[in-house]
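A single protein chain has been removed from this complex, and every other one stays in its place.
Up next, chain A:
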Amino acid sequence: MPKKLVVIGNGMAAGRVLEELFERVPGAYEVTIFGAEPRVNYNRIMLSPVLSGEKTYEDILIHDEAWYEAHRITLHRGKPVVEIDRVAKRVIAADGTAAEYDQLIVATGSMPFVVPIPGAALPGVVTYRDLDDVEKMLVTAQGGGRAIVIGGGLLGLEAAAGLKAQGMEVTVLHLMPTLMERQLDPSAGYLLQKAFEDRGIAVRCKANTHAILGETHVTGVRLDDGTEIPADIVVMAVGIRPNVALAKAAGLDTNRGVLVGDDMRTSDPDIFSVGECVEHRGLCYGLVAPLYEMAKVVAAQLAGDETAAYTGSVTATKLKVTGIDLFSAGDFGEAKDRQDIVLRDAARGVYKRLVLKENRIVGAVLYGETGDGSWFFDLLRRETDVSELRDTLIFGQSYVGGAPLDPTAAVAALPDDAEICGCNGVCKGKIVQAINEKGLSTLSEVRAHTKASASCGTCTGLVEQVMTLTLGDKFAKSTVEPMCACTDLGHDDVRRLIRAAELKSIPAVMQELGWKTSCGCAKCRPALNYYLLCDWPEDYEDDGRSRFINERVHANIQKDGTYSVVPRMWGGLTNPRELRAIADVAEKYNIPTVKVTGGQRIDLLGVRKEDLPAVWADLNDAGMVSGHAYAKGLRTVKTCVGKEWCRFGTQDSTGLGVRIERFMWGSWTPAKVKMGVSGCPRNCSEATCKDVGVICVDSGYEIHFAGAAGIHIKGTQVLCKVAEEDECIEVIAALTQLYREQGHYLERMYKWADRVGVESIRAMVVDDLGKRRDLYERFVISQRNAQIDPWAERVAGRDAHEFRPMANFTLAEAAE
């Protein structure tokens, strides 16, 4: 009979206990979990990348539904426990759900601390603790506006950077004189403040918030000195408090946290506690590494190993803000018996400080260059005598012993028990052993088997170096990510196999390549549809059901379910007749918004889906065709007026833009393609942040590519220079065709160029005239079937069902 284990809390600590437990004694316990959040277990330390938009919720899941099912765990989510009945040995949730236990784990975590000032309860004041908080911030950030973050610690700064990345104006208010004063010395704190200010985030230190202002919603804050700062959202990130109320009510010994011994048992031997709610040897922890160390001990105890003990953790901190490298560990307070070694390189923005006590490192702060963080941390934890290394210590491990070593040498020199992954406490030896014993060869396998780099991921590079050392040439660093969960193949492999095996339909691909699902998913189907369309332009019939809605109905879906319609204006040129037709359409169909786009076209926003065919018919009648503003295809060619009007213009840039657009419209590409042609280097059409740009000069045409002005802003690179307009068009078509043939679906041109390398592109498109011709020819063939106006087709009746409801009962009801 398995024993009954009940866990209160469904966070990272609890999840880790169960993982360790199932590994040690599978089936020994029948597990019931109560979680207050309505979700499965996710990686809370990755909330910041979710906020900044670098990751999604799916990316930070730790345990999916299948995991709970596989381990036969009863998961009560959204059910906070309100009582532990220690006599009857059962717990009771708010809704009355109860469960009996033999052993109980209290993993209630912590609660964000809210400063009790006037206005703290106003809507618009949020904490930064779980996905609901992130969701609230993202919703507010959609409207731009201003955000105030109270608290200049790790969490507050990550929140500030995330909100800034979402387009808000952000101010950080911090009570202390420098940021992150618990982890950083004032010098590093100053550099950090500068880095934030350089990103346009205002930082006010020594700022004490007096009140939060607003009637029905936050409008701003007032500081002690009377300053008022307006805000649409206020994030409180001033700290966390162990959540002990439940344990306390049950009569367990508590102080700041739930008191546990080295065996992680509370004052009731049948009840363990783990995570941020715990107080151990006088300390409460808010970082993940100690929680995982505790989890191991709880699991070992539950598995019957009574010698397992937790003896406390030394912690290191990293700031998870992209572009800011910061590492801190240990203690760097001033004291008589301590000595500092400091390295400042103002120009490079590098600051390193080691604090030594009796020739041992007791504190380390690294800013701007943190590669040696784990080495210093290792010396610190081991209390290694560094007197021999002292001369070159601050320069890091590469310099120890004289000449700089090659990059893997640093990792090669680490002892087997050196910690590589701080989050999960995985040492080098364990990784090497797992690779050798289990024959692992990819990063994801190593992650699955050892957990190394599976949490915050900042040690991914180190783990890869360990793999290189262990596997040598057998380890190819760039592990292939599968296209989606339906297959193990990556995009490149799928594309190669489609051509090699001449697969010409989606079912054929799925059948021949062993798809794991019956009809794919919303990720692979649009990709396969595109690949087939690109490779077999004359044979493959487009599958509308495998297209995103925008391409299925040839307009952009908006947040309210209406659509926007953009007619083509070749090269940005229009005339009174077209303008009149657009105005007439807007009036006739009550289109609420008419806007000029960044690509020099006119956008009609708020068109009802039923009206789309009629709107298109009217625009078609006036001679206009679809602008493909919805397409993973050629969008616009933006132009300036060139030599015809401009006193600086060197060539007919408008004419060239029109020619390119007329030649290339309708082509499908892996992601959207935007182009621009400028008549001179003044670049009025902003051609140098486009996928393809042309800068006209006196002697000809400079062709640029791989730029972007979207989520990432990238200037273009010069592909080549040509003398004639015809050659310019040939090169651009060949380049686009190469991108069409090599790009992964949804991969913008600049990402493709980064992946395959600019030189390889130049070799095919510029240097090898034969290859260029072939690419050009393939593009031309493809265009024969592509240049069909999708609007006209639908006006003529294609896909009519898309635009009509099947039935309408609203009028009948109104007549009742």
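In this section, a residue touches a chain if its C-beta (ideal position, glycine included) is under 8 Å from a C-beta of that chain, and two chains touch if they have at least 3 such contacts; residues count from 1.
By our rule, contacts and distances are computed from a predicted model.
A.B. asks: Match the chain absent from this complex view to the correct UniProt protein name in "Gluconate 2-dehydrogenase subunit 3 family protein", "Nitrite reductase small subunit NirD", "DNA-binding PadR family transcriptional regulator" or "Aspartate carbamoyltransferase".
C.D. replies: From the choices "Gluconate 2-dehydrogenase subunit 3 family protein", "Nitrite reductase small subunit NirD", "DNA-binding PadR family transcriptional regulator" or "Aspartate carbamoyltransferase", the unshown chain carries the UniProt name "Nitrite reductase small subunit NirD".
A.B. asks: Can you work out which residue in A:38, A:269, A:282 or A:415 touches the chain that's missing from view?
C.D. replies: With A:38, A:269, A:282 or A:415 as choices, the missing chain is touched by A:38.
A.B. asks: Among A:58, A:215, A:306 or A:437, which residue is in contact with the omitted chain in the full complex?
C.D. replies: Hidden-chain contact among the options goes to A:58.
A.B. asks: Would you mind spotting which of A:526, A:649, A:676 or A:790 touches the chain that isn't drawn?
C.D. replies: Missing-chain contact among the listed residues: A:526.
A.B. asks: Tell me, which residues in chain A touch the chain that this view leaves out?
C.D. replies: Listed in rising order, the touching residues are 38-40, 42, 57-58, 61, 64-65, 517-522, 525-526, 545-550, 552-553, 557, 559, 561, 801, 805-810, 813-814.
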